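Missing here: one protein chain of the complex. Every other protein chain is in place.
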Amino acid sequence: MGRLNPLGLAVIIAAIVIPIFLSEYALHLMIMVVIFAILTLSLNLISGYGGLISLGHAGFFLIGSYTSALLSVYQGWPFWLSAPMAILLTATSGLLLGFPALRWSGHFLAVITIAFGSIAQLLSINWVFLTNGIDGVAPILRPYLPGIDLTSNLNYYYFVLICLAFIVYLMIRLVASGFGRALKAIKDDETAAACMGIDVRITKVSAFVISAALAGFAGALYAHYIRFLNPDSFSLDVSIRIFMMMIIGGTGSIAGSILGSFVVYVLPEVLRPLQDYYYLIWGVIVIVVMLFLPGGLISLGSVVRARLAERKDRADQKIVSTEAQP
Amino acid sequence: MTDSLLTVSGLCKNFGGLAALDDVRMSIRPGTIHGLIGPNGSGKSTFINVVTGVIQPNAGSVSIGGTDVAGRRSNVVNAAGIARTFQNLRLFRAMTVLDNVLIGEHRHLGYGLGSALLMRNGPAERRAKEQAMGLLSDVGLSHRAETIAGSLPYGEQRLLEIARALATKPKLLMLDEPLAGMNPTEMDRVVSILREIVSRGVTILLVEHAVRVVMSVCDHISVLNFGRNIAEGTPREIQGNEDVIVAYLGRRRHAA
Partner (left out) sequence: MFFQLATSGIATGCAYALIALGFVMIWNTASVVNFAQGEFVVIAMFVALTCHVTLGWPLWMVLPLAVLLPAIVGYATERVVIRPVIGAAEMTIVTVTIGLQIVLSDAAKIIYGGQPYSFPPLIAGKPLSLAGIVVPRQSLVVIASMIVLAIGLHFLSQKTSFGKRLRAVSQDRETAKLMGIDVNRTIAQGFALSAAIAGFAGVLLAPIIYVSAGLGLPLLIKSFIAAIIGGFGSYIGALIGGLLIGVLDNLVGFYISSHYREVFTFLALILVLLFRPQGLFPHHR
(Lines give C-alpha, C1' and ligand atoms only; values in the text may rest on other atoms or scores of the structure.)
Protein backbone atom coordinates (compact mmCIF):
# COMPACT_ATOMS: atom_id res chain seq x y z
CA MET A 1 0.00 0.00 0.00
CA GLY A 2 2.80 2.39 0.97
CA ARG A 3 4.38 2.67 -2.49
CA LEU A 4 2.55 4.66 -5.07
CA ASN A 5 2.30 3.01 -8.47
CA PRO A 6 1.96 4.95 -11.75
CA LEU A 7 -1.76 4.17 -11.89
CA GLY A 8 -2.30 5.66 -8.43
CA LEU A 9 -0.37 8.75 -9.41
CA ALA A 10 -2.46 9.11 -12.56
CA VAL A 11 -5.66 8.87 -10.50
CA ILE A 12 -4.45 11.57 -8.13
CA ILE A 13 -3.54 13.91 -10.99
CA ALA A 14 -6.89 13.22 -12.62
CA ALA A 15 -8.69 13.93 -9.34
CA ILE A 16 -6.96 17.32 -9.20
CA VAL A 17 -7.14 18.39 -12.85
CA ILE A 18 -10.33 16.94 -14.31
CA PRO A 19 -12.87 18.69 -12.03
CA ILE A 20 -11.81 22.05 -13.47
CA PHE A 21 -13.51 21.00 -16.71
CA LEU A 22 -16.53 19.33 -15.21
CA SER A 23 -20.11 20.56 -15.36
CA GLU A 24 -21.68 21.82 -12.13
CA TYR A 25 -23.62 18.57 -11.80
CA ALA A 26 -20.61 16.33 -12.39
CA LEU A 27 -18.71 18.40 -9.85
CA HIS A 28 -21.51 17.78 -7.36
CA LEU A 29 -21.12 14.06 -7.95
CA MET A 30 -17.38 14.29 -7.37
CA ILE A 31 -17.83 16.14 -4.08
CA MET A 32 -20.26 13.45 -2.93
CA VAL A 33 -17.84 10.72 -4.04
CA VAL A 34 -15.14 12.26 -1.87
CA ILE A 35 -17.45 12.60 1.15
CA PHE A 36 -18.59 8.99 0.71
CA ALA A 37 -14.98 7.90 0.32
CA ILE A 38 -14.34 9.26 3.82
CA LEU A 39 -17.39 7.36 5.11
CA THR A 40 -16.27 4.18 3.39
CA LEU A 41 -12.76 4.50 4.79
CA SER A 42 -14.23 4.94 8.26
CA LEU A 43 -16.21 1.73 7.83
CA ASN A 44 -13.21 -0.04 6.33
CA LEU A 45 -11.24 0.61 9.50
CA ILE A 46 -13.57 -1.56 11.58
CA SER A 47 -14.78 -3.97 8.89
CA GLY A 48 -11.81 -4.35 6.58
CA TYR A 49 -9.15 -4.41 9.26
CA GLY A 50 -11.15 -5.44 12.30
CA GLY A 51 -13.65 -7.81 10.69
CA LEU A 52 -16.70 -6.16 12.29
CA ILE A 53 -19.88 -5.69 10.28
CA SER A 54 -21.62 -2.33 10.65
CA LEU A 55 -24.83 -1.52 8.82
CA GLY A 56 -25.40 1.62 10.86
CA HIS A 57 -22.79 4.06 9.66
CA ALA A 58 -25.47 6.40 8.34
CA GLY A 59 -26.26 6.92 12.05
CA PHE A 60 -22.82 8.40 12.75
CA PHE A 61 -23.02 10.34 9.50
CA LEU A 62 -26.34 11.76 10.70
CA ILE A 63 -25.10 12.69 14.16
CA GLY A 64 -22.08 14.44 12.66
CA SER A 65 -24.16 16.32 10.09
CA TYR A 66 -26.83 17.46 12.51
CA THR A 67 -24.42 18.43 15.26
CA SER A 68 -22.44 20.70 13.00
CA ALA A 69 -25.52 22.03 11.22
CA LEU A 70 -27.54 22.80 14.36
CA LEU A 71 -24.62 24.46 16.13
CA SER A 72 -23.95 26.54 13.06
CA VAL A 73 -27.55 27.51 12.24
CA TYR A 74 -29.01 28.04 15.71
CA GLN A 75 -25.94 28.93 17.76
CA GLY A 76 -23.94 30.69 15.06
CA TRP A 77 -20.84 28.61 15.60
CA PRO A 78 -18.27 28.74 12.80
CA PHE A 79 -17.51 25.48 10.95
CA TRP A 80 -14.08 25.35 12.55
CA LEU A 81 -15.74 24.88 15.96
CA SER A 82 -18.91 23.03 14.99
CA ALA A 83 -17.05 20.39 12.97
CA PRO A 84 -14.71 19.41 15.84
CA MET A 85 -17.79 19.29 18.07
CA ALA A 86 -19.44 16.97 15.53
CA ILE A 87 -16.37 14.74 15.63
CA LEU A 88 -16.38 14.74 19.42
CA LEU A 89 -20.06 13.89 19.65
CA THR A 90 -19.92 11.06 17.11
CA ALA A 91 -16.84 9.66 18.84
CA THR A 92 -18.78 9.70 22.10
CA SER A 93 -21.76 7.98 20.52
CA GLY A 94 -19.36 5.45 19.00
CA LEU A 95 -18.06 4.77 22.49
CA LEU A 96 -21.55 4.47 23.99
CA LEU A 97 -22.68 2.12 21.24
CA GLY A 98 -19.42 0.22 20.83
CA PHE A 99 -18.82 -0.62 24.45
CA PRO A 100 -21.90 -2.79 24.88
CA ALA A 101 -22.37 -3.77 21.22
CA LEU A 102 -18.88 -5.05 20.46
CA ARG A 103 -19.39 -8.05 22.68
CA TRP A 104 -21.09 -9.33 19.57
CA SER A 105 -19.77 -9.82 16.09
CA GLY A 106 -21.04 -10.99 12.73
CA HIS A 107 -24.74 -10.82 12.03
CA PHE A 108 -25.60 -9.89 15.63
CA LEU A 109 -23.50 -6.77 15.31
CA ALA A 110 -25.01 -6.13 11.88
CA VAL A 111 -28.52 -6.03 13.32
CA ILE A 112 -27.50 -4.01 16.39
CA THR A 113 -25.96 -1.38 14.13
CA ILE A 114 -29.05 -1.42 11.90
CA ALA A 115 -31.02 -0.70 15.07
CA PHE A 116 -28.68 2.14 15.99
CA GLY A 117 -28.88 3.74 12.54
CA SER A 118 -32.65 3.44 12.45
CA ILE A 119 -33.10 4.89 15.94
CA ALA A 120 -30.88 7.83 14.99
CA GLN A 121 -32.96 8.50 11.89
CA LEU A 122 -36.29 8.06 13.69
CA LEU A 123 -35.17 10.50 16.38
CA SER A 124 -34.14 13.05 13.77
CA ILE A 125 -37.60 12.75 12.24
CA ASN A 126 -39.60 12.85 15.46
CA TRP A 127 -37.53 15.03 17.77
CA VAL A 128 -38.87 18.10 16.02
CA PHE A 129 -37.94 20.47 18.84
CA LEU A 130 -34.26 19.82 18.20
CA THR A 131 -34.02 18.81 14.55
CA ASN A 132 -37.05 20.51 12.99
CA GLY A 133 -38.17 17.02 11.87
CA ILE A 134 -38.86 16.38 8.20
CA ASP A 135 -38.81 20.10 7.43
CA GLY A 136 -35.06 19.95 7.90
CA VAL A 137 -32.37 22.45 8.84
CA ALA A 138 -31.33 25.35 6.60
CA PRO A 139 -29.47 27.42 5.61
CA ILE A 140 -26.17 25.96 6.69
CA LEU A 141 -23.23 28.18 5.81
CA ARG A 142 -20.17 27.03 3.96
CA PRO A 143 -16.97 27.13 6.07
CA TYR A 144 -15.20 30.47 6.06
CA LEU A 145 -11.56 30.35 4.94
CA PRO A 146 -9.75 33.67 4.55
CA GLY A 147 -8.83 34.32 0.94
CA ILE A 148 -10.59 31.24 -0.45
CA ASP A 149 -14.23 31.34 -1.38
CA LEU A 150 -15.66 27.98 -0.32
CA THR A 151 -19.09 28.88 -1.64
CA SER A 152 -17.64 27.99 -5.02
CA ASN A 153 -18.20 24.29 -5.54
CA LEU A 154 -14.86 23.84 -7.24
CA ASN A 155 -13.07 25.28 -4.21
CA TYR A 156 -15.19 23.17 -1.90
CA TYR A 157 -14.24 20.12 -3.95
CA TYR A 158 -10.55 20.84 -3.35
CA PHE A 159 -11.32 21.43 0.30
CA VAL A 160 -12.95 18.00 0.76
CA LEU A 161 -10.24 16.42 -1.39
CA ILE A 162 -7.57 17.75 0.97
CA CYS A 163 -9.59 16.42 3.91
CA LEU A 164 -9.73 13.02 2.19
CA ALA A 165 -5.98 13.08 1.55
CA PHE A 166 -5.39 13.85 5.21
CA ILE A 167 -7.66 10.98 6.29
CA VAL A 168 -5.97 8.59 3.86
CA TYR A 169 -2.67 9.59 5.42
CA LEU A 170 -4.07 8.95 8.93
CA MET A 171 -5.41 5.57 7.85
CA ILE A 172 -2.06 4.53 6.36
CA ARG A 173 -0.33 5.52 9.61
CA LEU A 174 -2.92 3.77 11.70
CA VAL A 175 -2.91 0.55 9.71
CA ALA A 176 0.89 0.36 9.74
CA SER A 177 1.13 1.03 13.48
CA GLY A 178 1.01 -1.47 16.29
CA PHE A 179 -2.68 -0.64 16.66
CA GLY A 180 -3.43 -1.60 13.05
CA ARG A 181 -1.42 -4.78 13.48
CA ALA A 182 -3.40 -5.69 16.59
CA LEU A 183 -6.64 -5.04 14.73
CA LYS A 184 -5.60 -7.33 11.87
CA ALA A 185 -4.54 -9.99 14.36
CA ILE A 186 -7.98 -9.85 15.98
CA LYS A 187 -9.62 -10.23 12.58
CA ASP A 188 -7.43 -13.24 11.85
CA ASP A 189 -7.85 -15.03 15.18
CA GLU A 190 -9.39 -13.34 18.18
CA THR A 191 -8.45 -16.05 20.68
CA ALA A 192 -4.84 -16.19 19.61
CA ALA A 193 -4.62 -12.39 19.71
CA ALA A 194 -5.95 -12.31 23.27
CA CYS A 195 -3.48 -15.01 24.32
CA MET A 196 -0.68 -12.83 22.94
CA GLY A 197 -1.69 -10.11 25.36
CA ILE A 198 -3.86 -7.95 23.11
CA ASP A 199 -6.84 -6.44 24.88
CA VAL A 200 -9.43 -7.39 22.27
CA ARG A 201 -12.26 -5.33 23.70
CA ILE A 202 -10.28 -2.09 24.09
CA THR A 203 -8.79 -2.46 20.62
CA LYS A 204 -12.17 -3.04 18.99
CA VAL A 205 -13.86 -0.20 20.86
CA SER A 206 -11.01 2.19 19.99
CA ALA A 207 -11.33 1.30 16.32
CA PHE A 208 -15.08 1.79 16.53
CA VAL A 209 -14.68 5.21 18.15
CA ILE A 210 -12.19 6.36 15.50
CA SER A 211 -14.48 5.04 12.79
CA ALA A 212 -17.46 6.90 14.26
CA ALA A 213 -15.43 10.11 14.53
CA LEU A 214 -14.38 9.92 10.88
CA ALA A 215 -17.98 9.31 9.81
CA GLY A 216 -18.99 12.31 11.93
CA PHE A 217 -16.40 14.44 10.17
CA ALA A 218 -17.79 13.30 6.80
CA GLY A 219 -21.19 14.35 8.15
CA ALA A 220 -19.96 17.88 8.94
CA LEU A 221 -18.40 18.17 5.48
CA TYR A 222 -21.69 17.04 3.96
CA ALA A 223 -23.91 19.38 5.99
CA HIS A 224 -21.88 22.45 5.10
CA TYR A 225 -21.73 21.42 1.47
CA ILE A 226 -25.36 20.57 0.86
CA ARG A 227 -26.55 23.43 3.16
CA PHE A 228 -29.91 21.81 3.82
CA LEU A 229 -30.33 18.76 6.02
CA ASN A 230 -33.27 16.45 6.24
CA PRO A 231 -33.60 12.98 7.77
CA ASP A 232 -34.15 11.37 4.35
CA SER A 233 -30.44 11.44 3.60
CA PHE A 234 -29.60 9.08 6.48
CA SER A 235 -31.70 5.98 5.94
CA LEU A 236 -30.73 2.32 6.17
CA ASP A 237 -30.17 2.47 2.41
CA VAL A 238 -27.29 4.87 3.00
CA SER A 239 -25.69 2.52 5.55
CA ILE A 240 -26.06 -0.36 3.12
CA ARG A 241 -24.62 1.77 0.33
CA ILE A 242 -21.53 2.60 2.41
CA PHE A 243 -21.16 -1.09 3.19
CA MET A 244 -21.44 -1.94 -0.51
CA MET A 245 -18.85 0.70 -1.44
CA MET A 246 -16.39 -0.96 0.90
CA ILE A 247 -17.15 -4.52 -0.23
CA ILE A 248 -17.34 -3.78 -3.97
CA GLY A 249 -14.15 -1.71 -3.83
CA GLY A 250 -12.24 -4.21 -1.77
CA THR A 251 -12.42 -4.89 1.96
CA GLY A 252 -9.27 -3.98 3.81
CA SER A 253 -7.90 -1.75 1.07
CA ILE A 254 -7.69 2.05 1.24
CA ALA A 255 -7.55 2.42 -2.54
CA GLY A 256 -10.42 -0.06 -2.73
CA SER A 257 -12.63 2.11 -0.54
CA ILE A 258 -12.03 5.13 -2.75
CA LEU A 259 -12.60 3.12 -5.93
CA GLY A 260 -15.76 1.59 -4.43
CA SER A 261 -17.15 5.01 -3.50
CA PHE A 262 -16.54 6.28 -7.01
CA VAL A 263 -18.08 3.27 -8.74
CA VAL A 264 -21.10 2.97 -6.48
CA TYR A 265 -21.84 6.70 -6.52
CA VAL A 266 -21.31 7.26 -10.24
CA LEU A 267 -22.83 3.99 -11.47
CA PRO A 268 -26.43 5.21 -11.14
CA GLU A 269 -25.56 8.09 -13.46
CA VAL A 270 -24.08 5.73 -16.03
CA LEU A 271 -27.04 3.38 -15.74
CA ARG A 272 -29.54 6.22 -15.74
CA PRO A 273 -31.07 5.18 -19.08
CA LEU A 274 -32.11 1.94 -17.40
CA GLN A 275 -34.32 3.90 -14.99
CA ASP A 276 -36.38 1.45 -12.92
CA TYR A 277 -34.11 -1.42 -13.78
CA TYR A 278 -31.15 0.30 -12.17
CA TYR A 279 -31.49 -1.28 -8.74
CA LEU A 280 -32.05 -4.68 -10.23
CA ILE A 281 -28.88 -4.41 -12.31
CA TRP A 282 -27.06 -3.05 -9.28
CA GLY A 283 -28.09 -6.03 -7.17
CA VAL A 284 -26.92 -8.39 -9.90
CA ILE A 285 -23.59 -6.58 -10.10
CA VAL A 286 -23.14 -6.92 -6.33
CA ILE A 287 -23.79 -10.66 -6.47
CA VAL A 288 -21.55 -11.20 -9.47
CA VAL A 289 -18.66 -9.27 -7.92
CA MET A 290 -18.99 -11.30 -4.70
CA LEU A 291 -19.06 -14.60 -6.56
CA PHE A 292 -16.16 -13.92 -8.88
CA LEU A 293 -14.11 -11.22 -7.13
CA PRO A 294 -14.62 -11.65 -3.39
CA GLY A 295 -11.66 -9.30 -2.88
CA GLY A 296 -13.55 -6.50 -4.63
CA LEU A 297 -12.78 -4.54 -7.78
CA ILE A 298 -9.37 -3.52 -6.48
CA SER A 299 -8.28 -7.16 -6.63
CA LEU A 300 -9.14 -7.39 -10.33
CA GLY A 301 -5.56 -6.69 -11.42
CA SER A 302 -3.96 -9.27 -9.20
CA VAL A 303 -6.61 -11.90 -9.95
CA VAL A 304 -6.10 -11.46 -13.69
CA ARG A 305 -2.34 -11.56 -13.25
CA ALA A 306 -2.59 -14.74 -11.15
CA ARG A 307 -4.79 -16.37 -13.79
CA LEU A 308 -2.37 -15.46 -16.56
CA ALA A 309 0.58 -16.75 -14.55
CA GLU A 310 -1.30 -19.98 -13.90
CA ARG A 311 -2.04 -20.41 -17.57
CA LYS A 312 1.59 -19.71 -18.42
CA ASP A 313 2.71 -22.25 -15.82
CA ARG A 314 0.46 -24.84 -17.29
CA ALA A 315 1.72 -24.07 -20.77
CA ASP A 316 5.32 -24.32 -19.54
CA GLN A 317 4.62 -27.63 -17.90
CA LYS A 318 3.14 -28.89 -21.10
CA ILE A 319 6.32 -27.94 -22.94
CA VAL A 320 8.44 -29.63 -20.30
CA SER A 321 6.38 -32.80 -20.40
CA THR A 322 6.43 -32.98 -24.18
CA GLU A 323 10.18 -32.43 -24.11
CA ALA A 324 10.50 -35.22 -21.59
CA GLN A 325 8.90 -37.60 -24.04
CA PRO A 326 11.49 -39.75 -25.75
CA MET B 1 4.89 -23.32 48.61
CA THR B 2 6.25 -19.88 47.87
CA ASP B 3 8.83 -21.38 45.55
CA SER B 4 6.27 -22.38 42.91
CA LEU B 5 5.70 -20.16 39.89
CA LEU B 6 2.31 -21.55 38.90
CA THR B 7 -0.06 -22.97 41.47
CA VAL B 8 -3.30 -24.56 40.32
CA SER B 9 -5.73 -26.15 42.71
CA GLY B 10 -9.20 -27.61 42.53
CA LEU B 11 -9.58 -26.75 38.85
CA CYS B 12 -12.84 -28.06 37.40
CA LYS B 13 -14.40 -27.76 33.97
CA ASN B 14 -17.55 -29.47 32.78
CA PHE B 15 -18.78 -29.72 29.22
CA GLY B 16 -22.48 -30.46 29.44
CA GLY B 17 -22.23 -32.81 32.39
CA LEU B 18 -18.96 -34.35 31.25
CA ALA B 19 -16.06 -33.47 33.57
CA ALA B 20 -13.13 -32.51 31.34
CA LEU B 21 -11.16 -31.38 34.37
CA ASP B 22 -11.96 -32.71 37.80
CA ASP B 23 -10.23 -31.15 40.78
CA VAL B 24 -6.91 -30.77 38.97
CA ARG B 25 -3.92 -29.43 40.89
CA MET B 26 -0.46 -28.54 39.69
CA SER B 27 2.54 -26.75 41.01
CA ILE B 28 5.38 -25.70 38.74
CA ARG B 29 8.73 -24.63 40.15
CA PRO B 30 10.46 -21.73 38.41
CA GLY B 31 13.31 -22.50 36.05
CA THR B 32 12.16 -26.02 35.26
CA ILE B 33 10.66 -27.87 32.33
CA HIS B 34 7.46 -29.37 33.66
CA GLY B 35 5.89 -32.13 31.61
CA LEU B 36 2.15 -32.76 31.35
CA ILE B 37 1.20 -36.08 29.78
CA GLY B 38 -1.79 -38.34 29.57
CA PRO B 39 -3.72 -40.40 27.03
CA ASN B 40 -5.87 -38.79 24.35
CA GLY B 41 -8.79 -36.86 25.79
CA SER B 42 -7.32 -36.80 29.28
CA GLY B 43 -7.78 -33.04 29.55
CA LYS B 44 -4.29 -31.70 28.78
CA SER B 45 -5.38 -29.15 26.19
CA THR B 46 -8.42 -28.22 28.24
CA PHE B 47 -6.08 -27.55 31.14
CA ILE B 48 -4.05 -25.08 29.07
CA ASN B 49 -7.19 -23.48 27.67
CA VAL B 50 -8.69 -22.96 31.09
CA VAL B 51 -5.48 -21.62 32.64
CA THR B 52 -4.98 -19.15 29.78
CA GLY B 53 -8.55 -17.89 29.92
CA VAL B 54 -9.67 -19.27 26.56
CA ILE B 55 -12.26 -21.36 28.43
CA GLN B 56 -13.84 -20.31 31.71
CA PRO B 57 -13.37 -22.76 34.61
CA ASN B 58 -16.31 -23.93 36.72
CA ALA B 59 -14.22 -23.85 39.88
CA GLY B 60 -10.66 -23.69 41.11
CA SER B 61 -7.81 -21.27 41.50
CA VAL B 62 -4.88 -20.45 39.25
CA SER B 63 -2.08 -18.29 40.53
CA ILE B 64 0.97 -17.16 38.59
CA GLY B 65 3.76 -15.55 40.56
CA GLY B 66 1.29 -14.69 43.30
CA THR B 67 -1.40 -13.15 41.02
CA ASP B 68 -4.73 -14.95 40.87
CA VAL B 69 -5.85 -15.27 37.26
CA ALA B 70 -8.56 -17.95 37.37
CA GLY B 71 -11.39 -17.01 35.02
CA ARG B 72 -9.70 -13.80 33.85
CA ARG B 73 -9.54 -12.83 30.21
CA SER B 74 -6.68 -14.22 28.12
CA ASN B 75 -4.88 -10.90 27.74
CA VAL B 76 -4.90 -10.43 31.52
CA VAL B 77 -3.45 -13.90 31.98
CA ASN B 78 -0.80 -13.08 29.42
CA ALA B 79 0.06 -9.82 31.17
CA ALA B 80 0.46 -11.77 34.41
CA GLY B 81 3.17 -13.82 32.72
CA ILE B 82 1.71 -16.85 30.93
CA ALA B 83 2.21 -17.32 27.19
CA ARG B 84 1.17 -20.31 25.14
CA THR B 85 1.24 -22.05 21.80
CA PHE B 86 -1.67 -23.86 20.22
CA GLN B 87 -1.89 -27.54 19.45
CA ASN B 88 -3.68 -26.93 16.18
CA LEU B 89 -1.55 -23.92 15.14
CA ARG B 90 -3.28 -20.57 15.41
CA LEU B 91 -0.87 -18.21 13.72
CA PHE B 92 -2.07 -14.98 12.16
CA ARG B 93 -1.92 -16.66 8.79
CA ALA B 94 -2.44 -13.61 6.62
CA MET B 95 0.36 -11.65 8.30
CA THR B 96 4.11 -11.89 7.81
CA VAL B 97 6.31 -13.95 10.10
CA LEU B 98 7.81 -10.75 11.54
CA ASP B 99 4.39 -9.21 12.17
CA ASN B 100 3.32 -12.35 14.02
CA VAL B 101 6.19 -11.87 16.45
CA LEU B 102 5.49 -8.13 16.67
CA ILE B 103 1.95 -8.96 17.80
CA GLY B 104 3.54 -10.86 20.66
CA GLU B 105 5.43 -7.70 21.55
CA HIS B 106 2.32 -5.54 21.29
CA ARG B 107 1.85 -5.07 25.00
CA HIS B 108 5.47 -3.96 25.40
CA LEU B 109 5.55 -1.58 22.43
CA GLY B 110 5.22 1.41 24.67
CA TYR B 111 3.47 3.78 22.32
CA GLY B 112 -0.20 4.56 22.01
CA LEU B 113 -2.59 5.51 19.26
CA GLY B 114 -1.74 9.18 19.59
CA SER B 115 1.97 8.79 18.96
CA ALA B 116 1.22 6.41 16.08
CA LEU B 117 -0.82 9.14 14.38
CA LEU B 118 1.78 11.81 15.12
CA MET B 119 4.51 9.65 13.57
CA ARG B 120 6.35 9.46 16.86
CA ASN B 121 6.39 5.70 17.02
CA GLY B 122 9.51 5.25 14.87
CA PRO B 123 12.03 4.45 17.62
CA ALA B 124 9.65 2.15 19.48
CA GLU B 125 8.83 0.25 16.29
CA ARG B 126 12.51 -0.08 15.43
CA ARG B 127 13.34 -1.46 18.88
CA ALA B 128 10.44 -3.91 18.66
CA LYS B 129 11.59 -5.07 15.23
CA GLU B 130 15.13 -5.64 16.47
CA GLN B 131 13.85 -7.73 19.35
CA ALA B 132 11.52 -9.66 17.06
CA MET B 133 14.37 -10.40 14.66
CA GLY B 134 16.42 -11.63 17.61
CA LEU B 135 13.67 -14.04 18.62
CA LEU B 136 13.30 -15.23 15.03
CA SER B 137 16.99 -15.97 14.79
CA ASP B 138 16.80 -17.87 18.11
CA VAL B 139 14.36 -20.29 16.51
CA GLY B 140 16.14 -20.19 13.17
CA LEU B 141 13.52 -18.30 11.19
CA SER B 142 15.20 -14.94 10.56
CA HIS B 143 15.49 -15.68 6.84
CA ARG B 144 11.69 -16.05 6.74
CA ALA B 145 10.84 -12.70 8.36
CA GLU B 146 8.91 -11.34 5.36
CA THR B 147 7.17 -14.59 4.42
CA ILE B 148 3.41 -14.84 4.95
CA ALA B 149 2.99 -17.03 8.02
CA GLY B 150 0.30 -19.24 6.49
CA SER B 151 2.66 -20.35 3.72
CA LEU B 152 5.41 -21.64 6.04
CA PRO B 153 6.01 -25.39 6.22
CA TYR B 154 4.40 -27.10 9.17
CA GLY B 155 7.50 -27.46 11.35
CA GLU B 156 8.43 -23.82 10.89
CA GLN B 157 4.91 -22.74 11.85
CA ARG B 158 5.39 -24.55 15.15
CA LEU B 159 8.68 -22.73 15.70
CA LEU B 160 7.04 -19.41 14.86
CA GLU B 161 4.35 -20.09 17.46
CA ILE B 162 7.13 -20.47 20.04
CA ALA B 163 8.85 -17.24 18.96
CA ARG B 164 5.53 -15.35 18.99
CA ALA B 165 4.74 -16.58 22.50
CA LEU B 166 8.24 -15.68 23.75
CA ALA B 167 7.79 -12.15 22.39
CA THR B 168 5.22 -11.50 25.11
CA LYS B 169 8.08 -11.91 27.63
CA PRO B 170 6.42 -14.60 29.73
CA LYS B 171 7.51 -16.11 33.00
CA LEU B 172 5.82 -19.36 32.04
CA LEU B 173 5.55 -20.74 28.52
CA MET B 174 2.89 -23.37 27.91
CA LEU B 175 3.62 -25.49 24.86
CA ASP B 176 0.75 -27.58 23.55
CA GLU B 177 2.30 -30.48 21.62
CA PRO B 178 5.10 -28.47 19.99
CA LEU B 179 6.59 -31.62 18.45
CA ALA B 180 3.47 -32.91 16.74
CA GLY B 181 4.10 -33.80 13.12
CA MET B 182 7.86 -33.22 13.30
CA ASN B 183 10.61 -35.53 12.11
CA PRO B 184 13.42 -36.60 14.53
CA THR B 185 15.84 -33.90 13.29
CA GLU B 186 13.28 -31.15 13.84
CA MET B 187 12.43 -32.61 17.26
CA ASP B 188 16.08 -32.43 18.32
CA ARG B 189 16.19 -28.82 17.22
CA VAL B 190 13.08 -27.94 19.24
CA VAL B 191 14.44 -29.73 22.31
CA SER B 192 17.64 -27.72 22.17
CA ILE B 193 15.60 -24.53 21.72
CA LEU B 194 13.57 -25.45 24.81
CA ARG B 195 16.75 -25.94 26.86
CA GLU B 196 17.99 -22.56 25.63
CA ILE B 197 14.71 -20.90 26.66
CA VAL B 198 14.89 -22.34 30.16
CA SER B 199 18.49 -21.26 30.53
CA ARG B 200 17.27 -17.69 30.02
CA GLY B 201 14.98 -17.97 33.00
CA VAL B 202 11.65 -18.84 31.35
CA THR B 203 9.81 -21.77 32.90
CA ILE B 204 8.15 -24.25 30.53
CA LEU B 205 5.07 -26.42 30.74
CA LEU B 206 5.40 -29.05 28.04
CA VAL B 207 2.32 -30.95 26.92
CA GLU B 208 3.46 -33.69 24.63
CA HIS B 209 2.51 -36.99 23.08
CA ALA B 210 6.10 -38.03 22.43
CA VAL B 211 6.59 -39.57 25.88
CA ARG B 212 10.24 -40.41 25.24
CA VAL B 213 11.10 -36.75 24.67
CA VAL B 214 9.17 -35.71 27.75
CA MET B 215 11.05 -38.23 29.88
CA SER B 216 14.38 -36.98 28.62
CA VAL B 217 13.89 -33.19 28.92
CA CYS B 218 11.49 -32.67 31.83
CA ASP B 219 12.52 -32.12 35.43
CA HIS B 220 9.12 -33.00 36.76
CA ILE B 221 6.03 -34.61 35.25
CA SER B 222 2.29 -34.53 35.98
CA VAL B 223 0.00 -37.14 34.50
CA LEU B 224 -3.70 -36.66 33.80
CA ASN B 225 -6.29 -39.25 32.93
CA PHE B 226 -10.00 -38.60 32.48
CA GLY B 227 -9.45 -35.06 33.73
CA ARG B 228 -7.88 -36.12 37.04
CA ASN B 229 -4.35 -36.12 38.38
CA ILE B 230 -3.16 -39.71 38.50
CA ALA B 231 0.55 -39.30 39.08
CA GLU B 232 3.22 -36.75 39.86
CA GLY B 233 6.98 -36.99 40.06
CA THR B 234 10.35 -37.13 38.34
CA PRO B 235 10.59 -38.93 35.00
CA ARG B 236 12.12 -41.92 36.76
CA GLU B 237 9.22 -42.12 39.22
CA ILE B 238 6.64 -41.73 36.45
CA GLN B 239 8.25 -44.46 34.35
CA GLY B 240 7.78 -46.91 37.20
CA ASN B 241 4.29 -45.76 38.16
CA GLU B 242 1.76 -48.54 37.75
CA ASP B 243 -1.24 -46.21 37.33
CA VAL B 244 0.44 -44.43 34.46
CA ILE B 245 1.33 -47.64 32.70
CA VAL B 246 -2.22 -48.88 33.05
CA ALA B 247 -3.64 -45.58 31.82
CA TYR B 248 -1.50 -45.73 28.71
CA LEU B 249 -2.26 -49.37 28.07
CA GLY B 250 -5.93 -48.45 28.18
CA ARG B 251 -7.13 -50.71 31.03
CA ARG B 252 -8.78 -49.15 33.99
CA ARG B 253 -7.71 -50.99 37.08
CA HIS B 254 -10.45 -49.47 39.22
CA ALA B 255 -13.13 -50.57 36.83
CA ALA B 256 -12.40 -54.22 37.48
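A and B are the chain letters, set down in written order, and residue numbers restart from 1 in every chain.
Just so it is clear, contacts are C-beta pairs under 8 Å (C-beta built on N, C-alpha and C of every residue); 3 or more make two chains touch, one makes a residue touch a chain.
Small disclaimer: the values here were computed from a predicted structure and weren't measured.
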item: Partner chains on view for the chain not depicted; value: A
item: Residue of A:Ala110, A:Leu150 or A:Ile167 touching the missing chain in the full complex; value: A:Ala110
item: Given A:Leu236, A:Leu271 or A:Leu300, the one touching the chain that is not displayed; value: A:Leu236
item: Touch criterion as defined above, residue of A:Leu7, A:Leu81, A:Ile119 or A:Ala165 at the omitted chain; value: A:Ile119
item: Where the unshown chain meets subunit A, residue by residue; value: 47, 51, 53, 100-101, 103-104, 106-108, 110-112, 114-116, 118-119, 122-123, 125-126, 236, 240, 243-244, 247, 251, 276-277, 279-280, 282-287, 290-291, 294
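In this section, only the chains that are shown with their structure count from here on.
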item: Interchain centroid distance [CA atoms averaged], subunit A/subunit B, Å; value: 41
item: Contact set on subunit B toward subunit A in their complex; value: 52-54, 73-75, 77-79, 83-84, 86, 90-95, 99, 102-104, 106-107, 109, 111, 113, 116-117, 119, 121, 125, 128, 164-165, 167-168
item: Complex interface listing, subunit A residues touching subunit B; value: 170, 173-174, 177-179, 181-182, 184-185, 188-189, 191-200, 206, 210
